[in-house]
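What you see is part of a larger complex, with each chain still in position.
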Amino acid sequence: MSFFTGGASRAPAGGVNPEKIDAALTELDTITDFYNRMVASCHNKCIGQRYTDGELNTGESVCIDRCVYKFTEVQKKVGEALQKRQAANAGAMSGL
Amino acid sequence: MDMSNFSGAEQAHMTKVIERRQMVDFLQTYSKIVERCFTSCCNDFTSKTLSSKEETCVMSCTEKFMKHSERVGARFAELNAGAWHYCAC
């Protein structure tokens, strides 16, 4: 992810600020990762394993809507908890 | 993602990068569907060809996965604005 920054900061081209690009890509990748986990988690919760036809039935559709909302709630709660933790012991986050 | 403070060159660069990311994402989705639907639908290895039952299952599974992820995407987009409390970006 930072390869780009590494390379580009030594050779900036035509008004492209590599730090900004890099931050935007981190944001993009983070959102994509969350979205992918949400798709997988809600599939596991809402979609049956028997595939007799390709339509979402009403129960599945309603479940998906609630699942997305609930997953997002969990995301907020976990984010708040991590922020509190990080404030408490700033700097001791990474396991490595 | 807020790109309002991006220069023209930066926006052009991001557009290119995002396009490629989307292609890579799409290929990974393809690959995940294959794995998931194979795992759910194929349990008989007395033959190497797909039975018609397995094939029907794979088709339904694929269609359903796409409809599911589109629905998740639509709901997610509605909620997304306020959701990123911990994003370092």
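Read from first to last, the chains carry the letters A and B; within each, the first residue is number 1.
Heads up, the rule we're going with is that a contact is a pair of C-beta atoms (placed from the backbone, for glycine too) under 8 Å apart; a residue touches a chain by one contact, two chains touch by 3 or more.
Values in this document were obtained by computation on a predicted structure and should not be read as measured data.
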>> Could you tell me the overall stoichiometry of this complex, given each chain kind is only shown once?
In response: A x3, B x3
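Assume only the chains that are shown with their structure count from here on.
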> So, what's the distance in Å between the C-alpha centres of chain B and chain A?
Replying inline: 13
> Which positions of chain B touch chain A when the two form their complex?
Replying inline: 1, 3, 5-10, 13-14, 17-18, 21, 25, 36-37, 40-41, 56-65, 67-69, 71-73, 75-76, 79-80, 83-89
>> Please output the residues of chain A touching chain B within their complex, sorted ascending.
In response: 13-17, 20-21, 23-28, 30-32, 35, 38-39, 42-43, 46-47, 49, 51-56, 60-61, 64-65, 67-69, 72, 75-76, 79-80, 82-83
